[in-house]
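One chain of protein is taken out of this complex; the other chains stay put.
Up next is chain A:
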Amino acid sequence: MLTNRSRTAVLVFLLPPLGLYLVAVVGPILHSLVLSFFEWDGLSAMTFVGLDNYRQMLFDDDIFWKATGHGLVYLAVSLFFQLVVALLLANLLTYVRRGRELVKTAYLLPAIVSTVAIALMFRRIYSLEPLGLVNAALGAVGLDGLQRPWLSDLDTVLVAVSAPEGWRFAGLYMLILYAALIAVPKELEEAARLDGASEWRIFTQIRFPYIRPVFLTTAIMAATYSLRGFDIPYLLTNGGPGHASELLTTYMYKTAFTSTNFGYASTLSVFIVLQCVVAVLLIGLVRRSGRYAS
């Protein structure tokens, strides 16, 4: 139980960040919500259109649904790298005895490289004319038939723009998961080994259940970051060719700043916020059910 004095101190310390949060996060979201009921090009007077923008988004806009579907693929690819690959690497790292710091630094490096540099690098890596790294590697091992312009091929472009985002932060999440893994009590693992448990069983029945809360927090971070992924796809393909790699974020940006349709762009942004909230709630549910189960 806090004393009155402590309660005041808590309030004094909490109010500034809360105020900042209201101004910097809640304010713009509410602003977008208001704008989503208007038609506005930024210059002319705003026209109140009620739910028209929402009706158009849900029932008349083929690009919106395409972009929503693409967002899920983007999310899946990013999470594959950021959770599955990161967890695998983190687990492997616990077995490494020498050069562990070097490995950690090497994997973390992409997270601190500028987005523009990453986009430029991947544009070269995927290129066919001139021959990029991926196609050159395929050619070197005799798989010439698989060579293609990865960013122009409608069948590959979405995965091709998603992979750099996943690759970029895989090292960061690997570090977080690694920190959780080394906190697993060694005596538990040793007892299991003495009982003849395989490394796989140790991982699935001791390590993973132990780091589950950290893994779910990581999942929330990775999912919300991926749902609002924008920069790499925008720089690599600008949503193209056609709308083959269009995400809701790139579509929203273009609607606002290319089409100058700020009202409709706000409607899209409200949907993105809702999507993130739903994702967090879903992960929260998984977390709660796991807690009750254990």
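Heads up, the rule we're going with is that contacts are C-beta pairs under 8 Å (C-beta built on N, C-alpha and C of every residue); 3 or more make two chains touch, one makes a residue touch a chain; residues count from 1.
In the analysis below, contacts and distances are computed from a predicted model.
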Point to revise | Chain not present in the shown complex, as UniProt names it (candidates "Multicomponent Na+:H+ antiporter subunit G", "Extracellular solute-binding protein", "NADH-quinone oxidoreductase subunit F" or "DNA replication and repair protein RecF") | key: "Extracellular solute-binding protein"
**Study point:** Contacting the left-out chain in the complete assembly, out of A:T94, A:T115 or A:S152
**Key:** A:S152
Practice item. Since one chain isn't shown, list which residues of chain A touch it in the complete complex. Key: 27, 30-31, 33-35, 40-46, 123, 126-130, 148-154, 236-243, 254-255, 257-262
